[in-house]
Every structure is written in C-alpha cells, then in structure tokens.
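Of the protein chains in this complex, one is absent; all others appear in place.
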Amino acid sequence: MQPFSYARPATLAEAFVLLDEHGDDACMLAGGTDVVVALRNRTLRPKVVIDLKRVAELQPAITEAGPWLTITATTTLAEIDEDQRIRAHHPALIDAAATVGSAQIRNRATLTGNICHASPAADTAPALLAYGAIVHLASARGTRRVDLEEFFVGPRKTVLQRGELVTAIGLPVAAERRGATFARITRRRGVDLATISLCCIVESAGRTVLAYGAVGPRPFVVADESGLLADPSAGEEAKDEVLRHLLTNASPISDVRGSREYREAMLLVMSRRALRQSIERLEAA
Amino acid sequence: MSSTPIRVTVNGVERELEVAPNATLLDFVRDRLQLTGTKECCDLGECGACTVLVDGRAVNSCLMLAVEADTRDVTTIEGLVENGRPNALQDAFLDKGAVQCGFCIPGQVMAAQYLLRRNPHPTLAEVREGLSGNLCRCGGYVQICEAVLAASEAAT
Partner (left out) sequence: MSTDPNVVIGTSQRRAGGLARVLGRQQFVGDIALERMLHVKLVHLDCGHARILSIDTNAAAAVRGVVSILTSADLPHPMPRFGPVHDDRPILAVEETKYHGQPVAAVAAETKEGAEAAADLVRVEYEALRGVYTVASALDPESPLVQAPELRSDDPLRHTNVLRELKYGWGEVEAAKADLVVENSYAFPMVTHFAIEPHAFIAAPNDDGGVVIWTATQNPFQMQRIIARVLGLPLARVRVISPDPGGAFGGKQHPKYEPLVAFLALKTGRPVRLLLTLEETFQEVRRTSCEIHVRTGFQADGTISFQDIQSDFLLGAYADVAERVVAKSNYLACGPYRVPNARIAVRALLSHTTPSTAFRGFGTPQVSWAHESQLDDAARRLGMDRVEIRLRNLARKGEAFVPGDTPCDGDWAESVRKAAAAIGWGSPVAAGRGRGLAVAIKASATTGASYSIVRLHWDGSATVLAGTSDMGQGARTVLAQVAAHELGIPIDSINVVMGDTATVPFDLQTSASRSTVFMGQAVARACQDINGQLELIAADLGLDAKVGVVELLRARFSEVRGEVIGVGSYRSEYQPGHPLGGRPSFYEFTCTASEVEVDQGTGEILLVRHVTVADVGKALNPQHVEMQDEGAAVMGLGHTLMEHMLLDDSGRIRNLGALDYRIPTTKDLPLEMHSLVVENADGPGPYGSKGAGEGGLMATAPAVASAVTEATGVVIRDLPLTPERVWRALQEGAARLA
C-alpha cells in the first residue's frame, strides 16, 4: 500500500469536516474488507483514510422504531446474523449475509460497506432491495433518505455526494405475511462471489417482488403486481412468460465467473426455484 | 507519512507502539512483534492463513490496519498456549493427523477456537461452515474437521 494519513473522527460533525475538506482524496473505512483490499491493490490511492468506527453516532446498533428496523453504518454482518428480529422479519437478508465471505470476513464487514462498495454482485443487495430498504444519508448540510434502488447508480457508483456518508440502513417491518428466498449461483460451493444472485418475496396479498445481482451494472428490483407469480395454481408456462418479461431488465455480461448465456439461463432457472420456495414459505408462515 | 501511536493488548500483554497507517495488523504482528506464527498468503482475506482473534472475534489480520487495533485485544496462535503446552484443540489436531505441511494450521486453529467458543458442540456441517474461510492445499480438511469435533467432544 502506498502511504496515507489516518483520521479517526469521534463524532459525525468531525467526520463531515474531514469529508468536506478532503473530498476525493479521502476514503471512508468501516469493516475494511473491501477498502483494505483496494488499498493493497492500489485501486484506491487516498491521501486520507477516515475510520468511521469510533464515530459516536454510528456505533453498531440495530434498533426497532415503529415500522422500521434501523441498522447503523458500522454494524457488521456477524451482528446482523446474530439479531433475532432481523431473522424473524427479514430472513432472506440473513441468508444473503451468510454468503458474504467467511466467518472472519463477516466479523468485520458492514452491511453499509457492502452497499457503498456498490459492486453489481453485492450479495446483500438483492435481499435489501426486495425488502424495500432505504438508505439514510447525512452531511454537514443535513440529512436525506433514499430508496436503495436509487442509491445504486452503476458499478461501484452510488448517489453519495462529496461530504456525505451513509449513517444507517432502514428495513421496513412488514405487517403482512410473506415468503422470502435468497439464492445464488457460484463457481464452487465454498466461499465465492456470485455468478448471479437473487431474492424473491411473495406477499400474502399476491404481489411478488424479485431483485437481482450480478446481472447488470447495478442490482435491480422488479415486481409482479398481477398476482400470477404468487398463485400456486398458475401454470409454469404462464409464470415463465411473466418472469421472462421481468428479466428483460437484466443485462448480464461475460466475465471470469460466467458467460452471458449461462447467466441468462440461470436467471430463469433460479427465479423459478426461488419463486416455488417462497410460495411454500408463505404457506408455512 | 507520520506514525500513529496505538495501545493494543497482544496475547495478554499491553503494548504501546507507533505504527504507520498503511501497515496491516498482519504486518504488525509478524514484523514489529516478531510473532511469526500468523501467516501471510493471499493478502486478500480469502485464505484465512492470517486469522487472529480481535476482541474475541476471528478476523483476517491482512484486512485490518494496525491502527484499527488501537484499544483492542488481539490473540494470535502464540497466545493459545497454556502453561507452555498446546491446548486441547491443538492436541486434537496432532492426534487426528490434521497437520501436514502446517502452513495453514495456525489460521485453522484460530478459526476453530472462535467456532468452539461460540458453538461448543457443532455438527460436522457447522464445523465445515465455520472453517470455510481457511484454505488447506494439502487437502487435510477431513482430519482438521475431525480434530475440531474431537476437541468439542472432549470438552463435555
């Protein structure tokens, strides 16, 4: 790694001062599982690394307030895995988070870091999108909320402005029952990046939400409002037609993990399976 | 680039040192403290050879900056020794023939130590899951998993 300065703000106000001052010369550090790799590979060459882990307002916490579960920026994937409320309300997110790296990675990696890194293949993104997650942003000039769907702009690009950081991710706690499935394809059963990933949620009211990763410049979410996908008695061919239509939003590429053709085929195969499983889980709920 | 002072407890001993911000915890442990039991291999957090415990949690030390260890409690493989003897888990590794070339072993032991502290009686599937971040090219996974299971049984 080439040399850099290290700053460890104790409050959000201090963090904003540093971010405003340094702009693109700074990079933020939470879990480090993406940032430190980038520093080592020199794809990131900041003058200043701003460690957010001691910022008082960002300490790890998962809080329930009304219809929201709010996960602060420094909360790790391990802490999420250990949280019973998320397990109860957002089980697909637990499943997705469990696929991110190994136990060692999850003890450090943060949910916020995963979305800020904005890899098109971020494993937590499809589940977060399907659950309707929102992102809380803050800067010296105030706060704002953004739907996760809009948060991602493109590969490794988010809507974060200069001087702005993510303070928390909010997950709506649904009143109605639903069945949720996270699924992905990898090159090996062991720890791996996803060739494709997806999350399927079937709601008791009949709506089906599908979110996908690694098949386009950003993770995306689509929905079937017609109720056909959620209908256990609807035929496979009819469902395929709806799925195919929804999947026109995907634009997979060929890379070392898989070819475009394989990804396209797997989108359909895995969507069908996830849908079936979500319907079963809804019935069991 | 200036040095940053840190205060870190390593294997029960508190140390106050100045570190460069761009040094990893792995560099720090191996080069500054000469604790060479923790190994360097992939440097990307994929192989687990650099696994240490930080505040009781298993982490890849190659992905932590040394400065991030300020005020933290770090345990390396050298810190597991009990009265100069290997602990029960380490003994199980020897018993089950889990040690071949030995290079991945410190990382495997640290990851297994973490697993057993949180889950004292894991199933084989849980052991495999818990050690999935530790690569062994000698291919000794079967014996390594057997050793962890044996250590967990002995602990009852």
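Note that the chains take the letters A and B in the order they are written out, and that residue 1 is the start of every chain.
Basically, a contact is a pair of C-beta atoms (placed from the backbone, for glycine too) under 8 Å apart; a residue touches a chain by one contact, two chains touch by 3 or more.
What you see is a predicted model, and the numbers here were worked out from it, not measured in a lab.
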item: Sole residue of B:Gly56, B:Gly97 or B:Pro120 that reaches the chain not shown, by the stated touch rule; value: B:Gly97
item: Hidden partner chain, residues of chain A it touches; value: 2-3, 185, 187-193, 195, 256-259, 262, 265-266, 269-270, 273
item: Chain not shown, touching residues in chain B; value: 20, 22, 27, 30-31, 34-44, 46-47, 49, 76-78, 81, 86, 90, 93-95, 97, 99-106, 109, 127-129, 131-145
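As a working rule, only the chains that are shown with their structure count from here on.
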item: Centroid distance [mean C-alpha coordinates] between chain B and chain A, Å; value: 29
item: In the complex, chain A residues that touch chain B; value: 1-6, 8, 29, 32-33, 36-37, 39-40, 49, 51, 53, 78, 101-105, 107-108, 190-191
item: Touching residues on chain B, where the partner in the complex is chain A; value: 1-2, 4, 20-22, 24, 43-46, 48, 51, 54, 57-60, 62-65, 67-68, 111, 114-115, 129-130, 132-134
